[in-house]
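Quick one: structure below, then a few questions.
All protein chains but one are shown in place.
This part shows subunit A:
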Amino acid sequence: MTTSATAISPGAPSSTGRSGVRALTVREALREALAEEMHRDEAVFLMGEEVGQYQGAYKISQGLLDQFGPRRVIDTPITEMGFTGLAVGAAFAGLRPIVEFMTFNFSMQAIDQIINSAAKTLYMSGGQLGCPIVFRGPNGAAARVAAQHSQCFASWYAHCPGLKVVAPWSAADAKGLLKAAIRDPNPVVFLENEILYGQTFDVPDEEDFVLPLGKARIERAGSDVTLVAFSRMVGVALEAADLLAERGLSAEVVNLRTLRPLDSDTVTASVRKTSHCVTIEEGWPVAGMGAELSALIMEQAFDWLDAPVTRVAGEDVPMPYAANLERLALPTAERVVEAVRAQRSGTRRASP
């Protein structure tokens, strides 16, 4: 299989037949997904800091308090471990909580409840006690908020069995994947991105638009190199693909969409076609998603590779505040182009 596409987004080579599209920001898409699923299932509720009266720290939940009332849109105290554990307990009892972290950086306060309670209890109970819950919020770097508010937690959560981990890029991803996450009977970590919230994409104008978890999407078809990315880095990869096209190189861009389970079929099928792969992520390189992808490709597509996989990642430092240093710390399309060039010329980089 070369693509498992079902959604529409700019640059899509594989659009399905459809009635039409609407332009939505990622923020609007997330809000629609929340509202539609809360309408659909009375057991779904939203809790977190400032989700109600304040209308959401990033306005994802704007209007939901008016629509659903304080029973289902619940403002919490600043108490991440407490409200996360509370929501996990409510999920054990069969409710379907959506926990908003103001940023995933704050989920570190609650990570014991996410891993030890939400992710492991189904197994420890021999299948008796499921935990249908979504943990969502912005992940990774925003802009100029420095080290404690800029970390990417993708590989932390993707490491753990018992979780599903989703990282949408476009508004279509955001809507279709969030609806799927809320309906999923398992705990889902849903990693959004603050910079993407205001970006606009086409979203299929369907009454109930749901995307499958665990399926990547080919955002742009190409034949010379596979660029694998997730979340905001999909945009960087597409930008790099444009620059590469100017150099006469055809890049295929894989939007992972889900990090656990990883859609290895789509990734390796693309690599078998292009024989080259560059992974792109905002997070740190050590034990990151690029490391996992590199191992996966080595295990499953080694004989098709014409060069070692290259990782483009965030620099291996805490995020600096200064604007110039922050720019240097994050992957850019230019860095991706340089990685592709070095890979093709056989120049080995000393470090990712």
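Everything that follows uses one rule, which is that a contact is a pair of C-beta atoms (placed from the backbone, for glycine too) under 8 Å apart; a residue touches a chain by one contact, two chains touch by 3 or more; residues count from 1.
Definition applied: contacts and distances are computed from a predicted model.
Student: Mind telling me which option in "Acetyl-CoA carboxylase biotin carboxyl carrier protein", "Pyruvate dehydrogenase E1 component subunit alpha", "Oligopeptide transport system ATP-binding protein" or "ABC transporter permease" is what UniProt lists for the chain we can't see?
Tutor: Not shown, but named in UniProt as "Pyruvate dehydrogenase E1 component subunit alpha".
Student: Considering the complete complex, identify which of A:Phe45, A:Tyr58 or A:Phe101 is in touch with the unshown chain.
Tutor: Answering carefully, the residue with contact to the hidden chain is A:Phe45.
Student: One chain is left out of this view; which of A:Gln55, A:Asn186 or A:Ser264 touches it in the full complex?
Tutor: A:Asn186
Student: Write down which of A:Tyr58, A:Phe83 or A:Trp169 is the residue touching the left-out chain.
Tutor: A:Phe83
Student: Suppose we count only contacts with the excluded chain; which residues of subunit A make the list?
Tutor: Spelled out for subunit A, the touching residues are 42, 45, 53, 69-71, 74-77, 79, 81-95, 112-113, 116-117, 121-130, 132, 161-162, 164, 185-186.
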